[in-house]
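Structure in structure tokens, see below.
The other protein chains are all here in position, but one chain of the complex has been omitted.
Naming follows writing order (A, B and C), and every chain is counted from residue 1.
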């Protein structure tokens, strides 16, 4: 496709365009279903069984079960849809956003209170900012798992 | 409103604009409900009771019960919505359209086979074509009631 | 590269679908209508398009008054024939072309057309009757179809001019799609008809034929015709003809190419309440 997509070279950022939307259609529609209290209850009672009701890929289901939002986004999820999973878990937008950086909740919150993440080095892939691939994961939360 | 609505002076014609749409919202939404077989059955079993489930005006309900499509349109109905009533009754679009002219089914069908209604005299209110108010009803169906 | 090779214009009268589905095509009333499409079916079969971009309007089927998009593009993989109150037509499901549809949506929105993207909708006679007329009664439709729904039910509807400009944007979009595809664009609805009020049954043969003449020869000028003329001259539902201008705007001559070849032209009165018009234009 010869479309104008200049946003492909921004580090740590996935633009939700028609291509991603097509990939993530059922993942996102599953998320929408969590806006109903009944469905939230059924999901919480047996996550795997509830996910199996949707024609999602196994990789999408695994990413949801692991609450791996970066992977969910890579597989076509959009943050406003994925936020319904967070709501079901009782998580705030700040907790969800922070979870994608590898920081602990405190680390992320402190970064925001201190003025947020700087754009310097984070405008283009290949620069040296903290959002670049070679600096992931950024905080202690991710490091624990390694 | 200072909007461009040149279509107000066409005889025998109601343009379905936002104003009509607002007037006819529930009438039309009632019609939409007839796209489900269950609802069609409930409507046929007791038309009045089914209509009473909808926040329509009494005049709208009466017009539906009487199958007076001209009155339904005056009260905000749109023909594509009203056609669902016709479908429920097993009527074709030709039967429905004809019913608004005062013609019998045969009269209307014959007019169409002969090339349809002429636009001459029917472009503007105040001319002398067969769709003008002073020529209604046009056929024998309407005359029976008088 | 994808290319728009031809455009097709046709009325989409529901009674035509019913006549076909009920096996009435050889009855004296219907025979002349279907005869007008004999050439078209052979033509379509020879052309073998990969995708039809099908411009039509929904008739209070997928869209109620809750939601009225001016322009809606179907980007789903599949669309089911709708139950319009008589049960769904016995025709195959419509297979979409999500990649091309999404590409067109992307391109056309960046061209300042404010589309609504639709991933779930049933399609009514406005879309399936033209398919039946052009393809007959196959087990499966012979190509992918991108449904493009235009609001011509609640006023204000888009102007003829806006539709013509949109057609031009669609052409740019299609021709920037990488894969080799033979794409047709169809404009449906019309010709003169009025389904409501004491003026129901209006037919304007002269106006319709003049519309066909001008659509072929001077589409740019034709696109400036105000709504009022359509309604006054061709009946309240004659307004559907603005959709033909979308297909016409996508032809090569509007973009500096050669004038299209008129492969077929047909006109007949009546089909139920409606004048049937039909045109096939080929890019050279």
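Simple rule for what comes next: a residue touches a chain if its C-beta (ideal position, glycine included) is under 8 Å from a C-beta of that chain, and two chains touch if they have at least 3 such contacts.
Nothing here was measured: the structure is a model prediction, and the numbers come from that model.
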In the intact complex, which of the depicted chains does the undisplayed chain touch? A, B, C
Sole residue of C:17, C:158, C:201 or C:219 that reaches the chain not shown, by the stated touch rule: C:158
In the full complex, subunit B touches the hidden chain through residues 1-4, 17-19, 21-22, 25
Even though one chain is hidden, which residues of subunit C still touch it in the full complex? 65-71, 105-106, 109-110, 112-120, 154-159, 161-162
Touch rule applied to subunit A and the missing chain gives residues 6-7, 10-18, 21, 25, 28-29, 31-32, 34-35, 40, 69-70, 73, 78-81, 83-84, 86-88, 92-94, 96-98, 100-102, 108, 111-113, 115-119, 122-124, 131-133, 135-138
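The rule is simple: only the chains that are shown with their structure count from here on.
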How big is the gap, in whole Å, between where the Cα atoms of subunit A centre and where those of subunit B centre? 52
Cα centroid separation, subunit A vs subunit C, in Å, comes to 41
